[in-house]
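Let me begin by handing over the structure; questions about it come next.
With one protein chain removed, the remaining protein chains of the complex are shown where they sit.
Should a chain be cited, it is by its letter among A and B, assigned in written order, with residues numbered from 1 in that chain.
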Amino acid sequence: MVETGHFALVLAFALALVQTMVPLFGARTGNHKMMAVGAPAALTGFALTALSFVALATAYAGSDFSVESVWENSHSLQPLIYKITGTWGNHEGSMLLWVLILTFFGALVAVFGGNLPATLRANVLAVQGAIGATFFLFILTTSNPFVRLNPAPIEGRDLNPILQDLGLAIHPPLLYLGYVGFSICFSFSVAALIEGRIDASWARWVRPWTLVAWMFLTGGIAMGSYWAYYELGWGGFWFWDPVENASFMPWLAGTALLHSAIVMEKRSALKIWTLLLAILTFSLSLLGTFLVRSGVLTSVHAFATDPTRGVFILCILTLFIGGSLALFALRASRLTAGGLFHPISREGALVLNNLFLTTATATVLVGTLYPLVVEALSADKISVGAPFFNLTFGPLMVPLLVVVPFGPLLAWKRGDIFAVAQRLMAAFAAALLAVLVTALFIDGASVLAALGVGLAFWLICGALTDLAVKSGFGTVAPATMLRRFAGLPRSVFGTALAHLGLGLTTLGIVGTLCFGTEKILSMQAGETVELSGHKLRFEGLYPVQGPNYSEDRGRFALLGADGSVTGEITSAKRSYPVRQMTTTESGIRTIGFSQLYLSLGDEGSDGSVVVRLWWKPLVTLIWGGGLVMMAGAAMSLLDRRLRVGAPSRRKAAAAVPSASPQ
Amino acid sequence: MLFWVIAAILTLGASLAVLLPLAGGSKNASAAGDHDLEVYRDQLAELDRDMARGLIQPIEAEEARAEIARRILRLSNAGQADDTATQPSRSTRLVATAAVLVVPLVSWGLYGQLGSPDLPSQPLSERLAKNPADSSVDELIARAEAHLAANPSDGRGWDVLAPVYLRMQRYADAVTAYRNAIRLDGDSAARQAGLGEAIANAAGGIVSAEAQAAFEAALKLDPANPKASFYLVMGVAQEGRIAEATAAWQKMLAALPQGSPWRGAVEQALAESAARSVASKAPAKGPSAEDIDAASSMSPQDRQAMISNMVAGLDEKLRQNPRDEEGWMQLVRSYAVLGKTDQARDALNRGIAVFGADSDQARKFTAFAASLGVTATE
Partner (left out) sequence: MTRKQKRVSVIAAGLAFLGVATGLTFYALGQKASYFYMPADLATASLQPGQRIRLGGLVEKGTVERSQGATVAFSVTDNQKDVKVTYTGILPDLFREGQGVITEGSFGPDGVFVADSVLAKHDETYMPKEVADGLKAKGVWQESKSD
């Protein structure tokens, strides 16, 4: 089984080579038979990669230590679920997951691309095949998960304990679906550059793919943030860690792409810019892979550091980013520019959005790479952390958030800013009220905190105003309004939901940062502590034996106003003997949208234990907002107009894809 | 055999995926312009729907309609130029043939380089289900570990396993096992001394504060425990207080009964501390202190036999657990020192085979062996 998987992987590499060369050649010479090779090659390639992945997962599940990567990252006593998730909890396996998703997206193009122009489809599949071939080669030569050991060791070295968590089961696949989803946009862009023309169906294809990728990336980042929040026990939700930035940059660029693709689809404007943005977004995804996998940056997430891998990925990076940008420089002038528009219009607002988002991306990029550059040029070692990003990223985001509610209400081509401002009066009043209530009624609220709350409410109410205005609230009879509301295009709901989610996330961040409290103290069993009106009593430490770890579990009783016990929070110091590692399992209790967060420190000689306690108001909204944004993207995907790549042709009406992969 | 059948079927399937479209009938796809026209028609229909819903003002709708109409016009002017269906030329046929051949050639060629087709899958449950008599020491230990994982409070089990770990040089596991034995079955001088020895060996032979605490606990239970006293003095010596250590060892030697296996160890330590600073070289790996002291009180023949035994044991261990860089170098050295050049060469070749001929380790082995006068080939 293991060797079958290995062989399938090699075969998939060979097939990817064919998928690159033959359709590309066919598209150049106008040979339809050759162009037709792309689709079956992509489908078979996906099937082979899936077979390979299943073979590896089986080896992990069955603790087959004759496979080196299983021996290094698994242990026979691990619970089955972590044996399986361990498949991608290491460098080799996660790269295999990466190409699996890449070939999956390629197969989707093959299946649903039946109504694309033949040459475009052939070129897209060829580019997709080229990305696949390089990564297959990378895996086979530097990170082969199927390297065998003979004789096989009898016991593995265990999976890194901080990765033994359900969050890990979900986080990387979501993130990779996002990263790799942008490869489709990239392939479409490069295909358009190779052909020297942008088809009208181009934008219609690129937008749903951007939506899919963006949706998964949003989920992946939110999941990763939550995982770091509860697993690392530091109580923070975002650390501006280079690896977090590596996923955040494609997200920012992808968000810009999502918006410029709308302009392109509706107005045929910003074509060249959208194309460039699609290339940049995937380039940033590749850069993210490079930063994480090469070990250039050390971080919580870095599994392995190996210079040959770094050099190989750097070559891939140069090949694809450099190649596509060179192609862009050569061919972009051939593409025709699109329609004109007034600065104050929906297009104008979307351009402003792009300006802010790409600048913010650049800021994050500078902050992430600057330490590498400085270290390369001088002997100094520096670190760029939260203070830098707060000073640069913050000022860029605030004005963007302020203008967000205006965008969807402006008309295409030429808008009326005053009419829109009038419609937003209610939202503005709500935001103002929020500022006043915060400033007057919440103790210790700073002006900045009050303004932050106001900004969040402005976003939330602005999104709701958009829906109200579009369904004719206040101008037509209630019955008509309801009918109109129900008849609104799904993409309008999508926009409103996404902007609403943004507002919720903002509210969560402001709430946590400005109104959160914390305490560090050393406690004896029986002692009580109070934080922001929540009373806790430390009940003591109890030893607990898990399957492949043992832990000292600290139990805390949550006390009501009358001193009765209303709940329990447990936090533990867990020790994994195989790797001789200790982890902290934080204790979390959700109260409304807020959370009480508790983490255990060292045990003192007198039986006391250091306890760090946080009260995090509205913290769950940070990730809840992410979920709402994902829902918005899903809603937009359901829109009939976006669902079809090209409009459904009468004779091929059956080939209507649903662009939401499983 | 089954594997080769599966591989052949997979290759056939992949080749067909390339071959069939190339061999199949040519379907003439519509020109790109048709697709664009469809898109624009759909946009017009969408515009009508939006207007019916009242989402867009009639004037704006009119403007938009005019714009789409302009795009359609531009399209019909530009179109008609991309019909380039050509006859299959020689180069086309060449590319097609190459493409069909690439799949089997690249996959079988590359797999031949990378794969281990003869190695079956070995899921742990299958391996453990084998007859115990066929199992290796490692597998027997794995059984004991599985038993202890299921009954972690079996103190006797830990007590039995701990010295085995120590002998297998799995010091970290030995530390855990001794700790568990002490926690479950209570203190004893032997367990505490064993714990100390495991901690010290895990740290490469350095008697750390933690190890020291264990030895002191052992002495509290049995003031005459020689292992604990010996290692405690070793700790003193490692701190550079050679004179103090020498005095302590001399005192220990005087107190030890005639025939105690520890006499030899103490004598050797004394000799070493006299010769050079003990602290500079930690007796990390290789034979443990007991083995050395046993060896030093033997007849030369017996000693030779014991050393051979130990080397054979190391050899066996490397067969079971080959990815042990230090182990291979030690084995090569041992054979070379014993004068068994052929076996040294054999060990060197086997070590290189484990890591691959052009790995870093292989280079290191070769260089190391060369320094001992052993070369890979005659």
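Note that in this section contacts are C-beta pairs under 8 Å (C-beta built on N, C-alpha and C of every residue); 3 or more make two chains touch, one makes a residue touch a chain.
Bear in mind that the values here come from a model prediction, so they are computed numbers and not experimental data.
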* To do: For the chain that's not shown, point to the residue among A:196, A:395 or A:543 touching it.
  => A:395
* Structure fact -> Across the whole complex, the chain not displayed is touched by subunit A residues 160, 162, 233, 298, 300, 343, 355, 359, 362-363, 366-367, 370-371, 380-385, 387-388, 391-392, 395-396, 520-522, 573, 579-584, 599-602, 604, 610, 612
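Quick note on the criterion: only the chains that are shown with their structure count from here on.
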* Chain centre separation in whole Å, for subunit B relative to subunit A (CA means) -> 32
* If you look only at subunit A, which of its residues touch subunit B in the complex? -> 1-4, 6-8, 10-11, 13-15, 17-18, 21-22, 25, 29-37, 39-41, 43-44, 48, 51, 58-59, 62-66, 76-77, 115-120, 140, 144, 146, 148-155, 197, 199-201, 204, 268, 339, 411-413, 470, 472, 484, 487-489, 545, 547-548, 577, 580, 641, 646-647, 649
* Structure fact -> subunit B residues touching subunit A in their complex are 3, 6-7, 10-11, 13-14, 17-18, 20-24, 26-32, 35-36, 38-42, 46, 50, 53-55, 60, 63-64, 67, 71, 84-86, 88-89, 92, 95-96, 99, 102-107, 110-111, 114-117, 119, 121-125, 127, 136, 138-139, 141-142, 145-146, 149, 152, 172-173, 176, 319-323
